[in-house]
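One protein chain omitted, others in place.
Now for subunit A:
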Amino acid sequence: METAQETIQQNEAKTDTSKTLFKGTGSQVLLNGLIEEGVTTIFGYPGGAIMPIYDALYDYADKLEHILVRHEQGGIHAAQGFARASGEVGVVFATSGPGATNLVTGLADAQIDSTPLVCITGQVFAHLLGTDAFQETDVINITTPVTKWNYQVTDAKEIPEVLAKAFYIAKSGRPGPVLIDITKNAQLQVEEFPAYVKCNHIRSYRPKPKVRMQFIEEAAALINAAQKPFILFGQGVILGKAEAEFKAFIEKTGIPAAWTIMGEGAIPTSHPLNVGMLGMHGNYGPNVLTNEADVIIAIGMRFDDRVTGRLDKYAKQAKIVHLDIDPAEIDKNVKAEVGVWGDCKETLPLLTNLVEEKKHEEWLAKFRAYNQEEIDQVITPELYPTSDEMTMGEVLRVINEITGGDAVIVTDVGQHQMVACRYAKFNNTRSNITSGGLGTMGFGLPAAIGAKYGAPDKTVIAIIGDGGFQMTPQELGTIMQFGAAVKILILNNRFLGMVRQWQQLFHDKRYSFVNITSPDFVALAKSYYIEANKVDERANLRNALETMINHDGAYLLEVMVGRENNVFPMVPQGMSVSEIRLK
């Protein structure tokens, strides 16, 4: 902690010294620090080793809203939803032992999807560390691979510095989850603490570099010479809060832009240069034309295998320009001709200055031609089915018609997730919240609760499959108690649909343990005093969705959809993006 302390001492010299010392417990100084960092909402669950912090929290009810979740995994997913919807750091409290280990899935999810979180876990007394004390686990070592940074506090004097460092690390550079494990003695320890000072520098940590113009110039030269340039954008645009800079860049260059599911919504769905979704269940044109583009400009995306398909047949003809804030991503999966390391909020305007104004009409027409083919063969039958069975796509179409694309859509993982990402309309950034990298079933419901706190003025719709819902249904209790007005839409095909689709296509239809039964979801919701309804006929669909969305408060709607519908297009695993199948 030498570094943080030194920095803070330096800063202190400059800032106002009139603030008096605060005398209190480690717990109190922790909560004061959270307030200083602008935290208003905490998702958590108490327990033995974090009781002093909860005791202090009792007196902070007017400043800090604590949402009592029903399981720590629900707490961390809620914090993720909060962070993704609001752009702020999500905060989680959990106790030692099982409380802390229950955070691991959410930490892994936040780590791979770059979500800024600060998790505070209680720990046994310092003198009991290593004795296999009650509810002792080695939380630091368990969470090391799934945190951007973690630290164990055993002395209250460390708390302000460590907390300041945690917030700085969580939200700067490529964001990520941070965990602070605080032993019970440190929570109880009474000290005189100096005024809280935010951290803005750690000598061993370089969140972003000074941009080197040489690479901007090289990138601009490639872009200006390109005949068939293609932009791939990811969540980096959203995390960098660079949506406006990104829009200016694509509009000046006239380059078609396609998104990863984490980048969806950075520009509106309806933008004429938005050509759709990349990857395994992405759109036809963006996948096929990846292998035809001469220059690919990747912005804040990491060439995940679900995006690239078979790597040695991926965009081999193209020169790649890769803009990323994380230097470890440049040249990781795909070799870049020019790597532009930096914050896209800074690099994009520099690049926009140097690129020529262009329209790529012929090239765009190719995307439109592929799109038409996809509309005819896939999209129209999905959105306007002629059979009696309802499709997931038509449910999304009706939602779009009702919300106009202004809702925050939170999804779980599976077929419904791909359908939602493919068909939901988004007018605004931070509106698509999904578990992209980790693919965490059970993410949807708790993340939607958090998203509602993060974006209280928005309609938040959680779209969840019958399988995923049964992984974290206990969070209905959180909704019941705290009233988050989440619209829960269960798309029930009575199967673990995505696995079933793979078994059908690649395992000779051997449906191995994908046939899942469900409880009466309507009765379940009602047992939590949440309004609910079920639809199994098309004739009632619109009405039921309107009732759900317009209802004052939380609502659960179960829609029965076709059992064995598949999500297409699809790039089968191990195939090239240009070998994408329409059926």
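FYI, contacts are C-beta pairs under 8 Å (C-beta built on N, C-alpha and C of every residue); 3 or more make two chains touch, one makes a residue touch a chain; residues count from 1.
Note that contacts and distances are computed from a predicted model.
From the set "acetolactate synthase", "Oligopeptide transport system permease protein OppB", "Fumarate reductase flavoprotein subunit" or "Sulfide:quinone oxidoreductase", the protein name that UniProt assigns to the chain left out of the figure is "acetolactate synthase". Touching the missing chain, out of A:Glu36, A:Asp326 or A:Glu389, is residue A:Asp326. Checked against the hidden chain, the listed residues A:Lys63, A:Lys335 or A:Arg563 yield one contact partner: A:Lys335.
From the set A:Ser204, A:Thr386 or A:Ser512, the residue in touch with the chain omitted from the display is A:Ser204, counting the whole complex. Touch with the chain that is not drawn comes from one residue among A:Arg212, A:His271 or A:Lys509, which is A:Arg212. Residues touching the missing chain, restricted to subunit A, are 2-3, 140-141, 144-145, 148-150, 152, 169, 200-206, 208-210, 212, 311-312, 316, 326-328, 331-332, 335, 341 (touch as defined at the top).
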